[in-house]
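Every protein chain of the complex appears in place save one, which is left out.
Just so it is clear, A and B label the chains in written order, and each chain counts residues from 1 on its own.
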Amino acid sequence: MARITMREAISQALWEEMERDPAVFILGEEVGVWGGTYAVTKGFYDHFGPERVKDTPIAENAILGAAIGAALVGLRPIAELMTINFAFSAMDYVVNQAPKLRYMFGGQFKVPLVIRAVGGGGRQLGATHSQTPDAVFAHFPGLKVVSPGTPEDAKGLLKTAIRSDDPVLFLEHATMYQVRGEVPEGEYLIPIGQSKVQRPGRDVTIVTYAKGLELSLKAADELAKEGIEAEIVDLRTLRPLDMGPVLESFKKTNRAVIVEEGWRSYGVGAEVAARIYEEAFDYADAPILRVAQKEVPLPYNRTLEQAALPQVPDITAAVKEALK
Amino acid sequence: MAETINMPKLGFDMAEGTLVRWLKKEGETVAKGDVLAEIETDKATVEVESSASGVVRKLLVDEGAVVPVNTPIAIVGAADEVISVSSEQLSVSSEPSSVVSRPSPVAGEQTAPMPAGDAQSSIVNPQSSIVKASPLAKRVARERGLDLSRIQGTGPGGRIVRRDIEKVISEQLLVSSAPSVVSGQPSVAARPPSVEGETVALTKLRQAIARRMSEAKSSVPHFYVTHEYKMDALLALRAQINGYLPEEEKVSVNDFIIRAVALTLREFPNLNASFAGDKVVRHGAVNVGVAVAVEGGLLTVVCKDADVKSLRQIAAEVKRMAAGARQGKVRPEDIEGSTFSISNLGMFDVENFAAIINPPEAAILAVGSARQVPVVEEGQVRAGWRMKATISVDHRVSDGAEAAQFMQALAKYLEEPVRLLV
Partner (left out) sequence: MNKDKLLQMYYEMVLIRRVEERGAELYQAGKIGGFMHLYIGQEAVSTGLIAAREPRDRVITAYRDHGVAINCGISANEVMAELLGKVTGTSKGKGGSMHMASVEKNMWGGHAIVGGHLPIAAGLALGDQYQGNDNVTICMFGDGATNIGYFHEALNVSMLWNLRVLWVCENNQYGMGTAVERASAVSEIRQKAEGYGMKNGRVDGMDVLAVYEAAKESMDYVRRESKPYLLEAVTYRFRGHSMGDPERYRTQDEVKKWQDNDPIGIFRAALLKKKNISAAELDEIEARAEADTQKAVEFAEASPEPGMEELFRDVYVED
């Protein structure tokens, strides 16, 4: 196993799947000649050529519509949205077309499509370019929503997503491309829809994913110094949501904190908390707490932006509150 | 005066029991102590004796019903007495078990409506209708038959949380381990709350084992210390003693170990103890549990006050209880109240193993086989009998050094077994 970055892990998954299956191709803004806005597809254009690494105009409807059409006739397109914020320009395809075509036409169609999109705040890009609207997309049946928090999971889940016959929205976090971790080389698949305990503990359950995982692991280290052992369950997939490990952990610790980067209202935390209450009410020893983004459009100013985003001390404070 | 017979609490963590079979019919005469019914608990099938003499006037529960502890199951009274059965009692017998085991307004919790405009006082006054407690605390209290209105909450806003319930349970435990209680009333005994199994495919016993062992292994930080004992003297002494005894009274190696452990525990009260949240409860009595393999699982029979009993007493008692356990019929007091356990796999030619602690005990001793092995003494290799044993200890209660000293002290009795006879 090699220790590589999240960027390399994603790039590796794309490269391997394109080598494996000629039906796989990439399209999106600046994916080709430029090498990807976040350099994920650097070198792809030269190796695979312009047909398989297809540069598009800045036209999200054309990108996603064309990707869906190509998927319908048997290809496995990977459509890249430069950022998840641009999905709103083509929301129809993400939530209204790709997830519905199979069901609405009585099971005749398959839409083996992956939409890769970068999201997340913390880069001083202002309100329209900094969002983490994952919960919005996870609302829609028919779409699978994946968001890894480690390079290993990124590789295993992306490869599975590309092979999936269903549309998958694959959400990457812009500030995590440099995160390093052990990643198996070559063939490595992780099933979509499986949560995972990323750190065992006995006192409290932290449920999180993606950037929240990075923050929660740091928070858990802090808490351990004070004798508090937090168990971290990484959702990895937001839809379909696997509550098994969450409930198992909660039944052990009886207390939970949910950490997400998106806004608290109607968010991932709201969903997870409701499900815990529905399925493990009798195990709750304290109210379930949420750590999330403040309810404001993200400001440009660095201090204000950091104040709006969830931070490690927010998590440690919430854990201590939950343990009262 | 008619007397109500309730579903007895027949085990430390028994919340409910299945009424397997009625042995008396309505109208039959019954004397105090007669067996009224058979009840299946998590552990075993147990006979329930009538606590009154008279005529069985009313059986309130159908065979096969799952009934919570302390729920009325029968009424015994005079033949001509007028018996009034409350709707509460009747509702229990007719409801399916899943309903019975849930909290319902009928089933006894105080649910008088709050006086209008009096919400503030209802939180402050512990006697009021609304008790602030976490769902977990409510469930455990329900299972243990604890009255929440009498428990002081220490959570935010006075909410009763798990630690408050555990505190009450550990206080009960303190009472239950006093000698007088051990000899009589099993229902008082209490253990820390256990996570309730939800699978039905397992037998009750298997469920109980699965639940308790998972709980123990995941919540109790175990550590292990292994020691090898010279067994030559003990084996010789045993052969000698058994030469004087009839077949049915012969003494086993394990009986020696029980007594040796009991005597050693008197010197190490901290290992004859229970972890109870914010304190350690050191038990007054030394009650040694002995794991007995039964069909589909194992039971721990308890040799009470083993430190004051003779080897022959211990042998006779354990033999009787183990036989009962294997037949699936144990008396509640035979499986109740142990403070330290022994698991012996010596008969299976086991060199050594480690056991899971039986909560809320602080330690368990896993005993291997006595084997003849080459030993070096004074530079010479010769054959000798050796036996390994491993103690598993709750690290919240004790540490390695103390456990090692215990194992060393145990050697004093096992290697000089005459000490066990005095």
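We adopt the following convention: a contact is a pair of C-beta atoms (placed from the backbone, for glycine too) under 8 Å apart; a residue touches a chain by one contact, two chains touch by 3 or more.
Note that this is a predicted model, so its numbers are computed, not measured.
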Missing chain: touched chains present in the view: A
Given that one chain is not shown, which residue among A:Phe25, A:Phe170 or A:Phe250 touches it? A:Phe25
Among A:Ala62, A:Ala127 or A:Ala270, which residue is in contact with the omitted chain in the full complex? A:Ala62
Among A:Met6, A:Ile26, A:Leu101 or A:Val118, which one touches the chain that has been omitted from the display? A:Leu101
Out of A:Gly32, A:Gly119, A:Gly142 or A:Pro299, which is the one that touches the chain we can't see? A:Gly142
Touching the absent chain: which residues on subunit A qualify? 25, 51, 56-57, 59, 61-62, 64-75, 77, 92-93, 96-97, 101-110, 141-142, 144, 164-166
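The rule is short, and it goes like this: only the chains that are shown with their structure count from here on.
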Contact set on subunit A toward subunit B in their complex: 202, 251-252, 254, 281-286, 324
Applying the document's contact rule, which stretches of subunit B touch subunit A when the two form their complex? 134-139, 155-156, 161-162, 195, 218-219
